[in-house]
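Quick one: this structure, given as structure tokens, is what I'll be asking you about.
Heads up, one of the protein chains got dropped from this complex, but the rest are sitting where they should.
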Amino acid sequence: MTTGEVMRVTINFYSYFRDLAGCADTAESVAEGATIRDLLRQLVARFPKLEAMQNSMLIAIGLEYQTRDYKLKEGDQVSLFPPVQGG
Amino acid sequence: MTTGEVMRVTINFYSYFRDLAGCADTAESVAEGATIRDLLRQLVARFPKLEAMQNSMLIAIGLEYQTRDYKLKEGDQVSLFPPVQGG
Amino acid sequence: MKKWLLITNEPIDERALTMSRMMSADMGTALYFAGVVRQSEGAARIAAIEYEAFQEMAEHQFEKIFVAIEQKWPIESIRIVHRIGLVKVNEPSLWVEVIAPHRGEAFAACKFLIDEMKRLVPIWKRPRE
Partner (left out) sequence: MKKWLLITNEPIDERALTMSRMMSADMGTALYFAGVVRQSEGAARIAAIEYEAFQEMAEHQFEKIFVAIEQKWPIESIRIVHRIGLVKVNEPSLWVEVIAPHRGEAFAACKFLIDEMKRLVPIWKRPRE
């Protein structure tokens, strides 16, 4: 149930997602009650090169991994990146 | 089939088997065709403290492990020792 | 369990790390893993790998792995160094030390740590020619 309010979230890109987006970070406004899935729809519209990455994309809010069903909160720091490869 | 000939073998004891036998090495005469099993019977008669060790005893001829069915050969170097514990 | 983590741009000094080992008298195993940059990455020859980390999240995710290890095995301590920035072929990018009573738990914890790191810790690499 949305009240029509909007929330601001920041987005950080890591590794080659930065190249695909053409920037290291950005901000988006999303409707109240929006999920990561909704945010990704908006981001893919702005950064079409991210579309092909959606299946392998990892998503964190703050320092924790989240699924696409996560409900965004005002001020959330969203990180998007490809599979990790430490070691 | 034994011809009545005898063979000489040498026996080395390691670790606490040396204490049980009271010596580091010895020699035995065995009948031609004798196995390690036969040799052990003779040794237990000479060194009764080895009797209790028979189940855990490891046996090598030269540098290779052998079972009690091994047929001894003239001049064999038999080594008897408890379970190994390297590391 | 004692834990020590360093994510650093500086070369990994294996000698100094090995020599600074702390190990109580009840511990029987010290296990060391050094992950070293290879000259072949897939089919290509490379000269180096550039590592990038989302450092704050990497530290948090390592901490969660440490907690999981602590709950699984009686490990006395873990030290881990992950280098970031440019790491040349033949230089270590990752160094791990596990101190444990026996080898079984040392091997298990070390493998678990590296497997979980490769699944969860936000570090990425790019080959450089």
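Things worth noting here:
Chains: A, B and C, in written order; residue numbering restarts at 1 for each.
The working rule: a residue touches a chain if its C-beta (ideal position, glycine included) is under 8 Å from a C-beta of that chain, and two chains touch if they have at least 3 such contacts.
What you see is a predicted model, and the numbers here were worked out from it, not measured in a lab.
Shown chains touched by the undisplayed chain in the intact complex: B, C.
Residue C:28 is the one among C:11, C:28 or C:74 that touches the chain missing from this view. Where chain B meets the missing chain, the touching residues are 12, 14-16, 58, 60, 62-65, 79, 81-82, 84-87. Along chain C, the points of touch with the absent chain fall at residues 14-15, 18-19, 23, 25-40, 89-90, 92, 101, 103, 106-107, 110-111, 114.
Please note the rule applied: only the chains that are shown with their structure count from here on.
With centres taken as mean Cα positions, chain C sits 49 Å from chain B. Taking the mean of the C-alpha atoms as each chain's centre, chain A and chain C sit 29 Å apart. Separation between the centroids of chain A and chain B, computed from CA atoms only, is 74 Å.
Counting partner chains per residue, chain C has no residue touching two or more of them. Listed for chain A are no residues, as none touches two or more other chains.
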